[in-house]
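== chain A ==
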Amino acid sequence: MSFIIYVLINTVFVLLISPLLMGLIKKVKALAQGRRGVPLLQIYFLLAKLLKKENVYSTNSSFITRIAPYLNITFTAAASLFVPLVFIPDPVAGIGNVILFLYLLVMAKFFMALAGLDAGSAFGGMGSSREMSISAVIEPGVIIVVAAIAFVLKTYNIPQMFALTLASPIFNSATLLLISISLFIVLITETSRVPVDNPETHLELTMVHEAMILEYTGPNLALMEMSHAIKQTLLMGLLINILFPWGLATALTPGGLLLAALMFFVKSLVLAVIIGLFESLTAKWRLFALPKLFMLAYALAFLTIVVELLV
Partner candidate 1 sequence: MILLSYIIFGAIITAVLLPLALRSRNVSANSTFLNNLNFLTIVHSAGYLGITLYIMLRVPLPAYYFKHYLFIDSLAVYEVLITSVIFLLASVYGHGYIKSLLRAGELKAEMLGLYYSCFNLLMASIVFAFFSNNLALFWILLELTTLFSAVLIVTLGARENIVAALKYVFIASTAMLFSVVGLIILFSMTKQVNGTGTLNWSELMQSAAAFSPSAFVLAFAFIFIGFAAKAGIIPFHTWLPQAHAKAPSVVSTILSGVLLNCGIYGILRLYAIAARTPSQHTVSVILIIFGVLSMALAAFSMLPRSNIKKLIAFSSIEHMGLMLVGIGLGTFTAIYWTLFHILLHSLIKALLFFSAGILHRQYESNKMLEMPNALRLQPLASWGLIIGSIAILGIPPSPVFLSKLFILIQVGAYSPPVLFLVLVLFLIVAGAFTFLLIRAFSRHTDDNIPTYHAHWTMRMPIVALFVMIIGAGIYLYTGLGDILTQIVTGLGF
Partner candidate 2 sequence: MISPLLVTLTKLILVLVLFSALLIILQRNISSLFNLYGAQSLLMAILAFMLFAHNGQVVLLALAILTIITKVVIIPYTLHKVQAGAAIKRDVEFRYLTPVSSVIIGIVLIFFVYYVLGKVLPTGDTLLTMGAVIGVSLSLMGMMIIFSRKKVITKVIGYLVMENGILLFSLFMAELPFIIELLIIVDLIIFIMLAVVLALGIDSTVEDFNSRLTAFTTWLKR
Partner candidate 3 sequence: MALLVPSLIAYALACLLPLVFLRKDNKAIRQVSYGLILIASAFLTILALKIFISNQPISAVLLQITPGLGFSVFLDRLAALFIFIIAIVSVSFAIYSFNYAEHTGSHIRKNLLAAFSGLFILSMVLFVASGNIFSQLLFWELMSLTSFFLVMFDYEKQETQKSGLFYFVMTQMSTLFLMFAFILIYNITGSFDLQPLSGASPAMQGVIFVSLFIGFGIKAGIMPFHKWLPYAHSASPSNVSALMSGVMIKVAIYGLVRYLVFVLEPELWWGVVILVFGVVSALLGVIYALKEHDIKRLLAYHSIENIGIILIGIGLYVIFRAYGLPELAFLSLAAALFHTLNHALFKSLLFMTAGSVVMVMSTRNIEKMGGLIKKMPYTATLFLIGAVAISALPPLNGFVSELMIFQAFFQSFSLGSPSLIILLFIGLSLFALTSALAAACFVKAFGIIFLATPRSEEAANAREVAPGMIIGPAILAALCFLFGIGSYQIFTYLGYHLPIPDMLVISLILIGFLAAFLLAMRLVSNRQKRFSDTWACGLPALMPAWNTPLPVFPTPY
């Protein structure tokens, strides 16, 4: 029973907060660049507008284009259950398995990449191909980061990880700080941000994520944007709750939940500022230079393991 409540709370929270975080980062970037930027809630307006528009399909496209947005958001939303943002539930049937979490996200990406290929546009194909290569190259880093966390905390269940870090007064282990840098790089990559990708451009040869969803309009685009936002929230949540889990509720009390939600909002605000600043301070890298970045993430995570072994 408590599980179903958890599902509802977590999903609703994720759905609500994701566009906001998206807008937050946009705002931070704009401010950093000396612009006023769009309103914080702009993303909500955008989604609402898209839902009202009609769907336009390419004559070349097949059912893949039609099902991809739904599958995409379904899998991302399912993945959101694995990262408790406000409340740590009791483990149920392997919910929270970090590997499953990662692969649910990959599944979403898989269909998005297929959809990119479906219409037969040159941009979509290029985007898919780049997306899949980037995701392949970052994968060892991701897994090793996760493995390092699992290695430090001796569990591979995300809620349990949070519970463990929550139980300890300050940084459970200094090594977690090392990991967090890697985790940050993963976050940047997976959410298609500078220097890996540029979320702002639409018709440049450098783009990756945007190229794949180029053919979408209307409600379908809204679903795609939404799932992208959710994914970003999840990864941010993962980083935040491993490093600074304070405030996470462990019991179902309305006050605790509210506090937790507030705490999470504040923490994610800080992170959004960091991301925005980071994005403003770096330029986009060449595609073939990216492995250097990933190697950094990999090396740091590996270092964590080595340090942990020596301790």
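Convention: contacts are C-beta pairs under 8 Å (C-beta built on N, C-alpha and C of every residue); 3 or more make two chains touch, one makes a residue touch a chain; residues count from 1.
On how the list was made: all candidates are chains of the complex that A comes from, given by their letters.
Because the structure is predicted, anything quoted here is derived from the model rather than measured.
One candidate from 1, 2 or 3 touches chain A in this complex, that being 3. Put simply, chain A touches candidate 3 in their complex at residues 7, 51-64, 70-71, 73-75, 77-78, 81, 92-95, 97, 99-100, 103-104, 106-107, 110, 113-114, 117-122, 124-126, 128-130, 132-133, 135-144, 147, 150-151, 154, 156, 214-215, 218-219, 222-223, 287-288, 291, 295, 298, 302, 305-306, 309-310.
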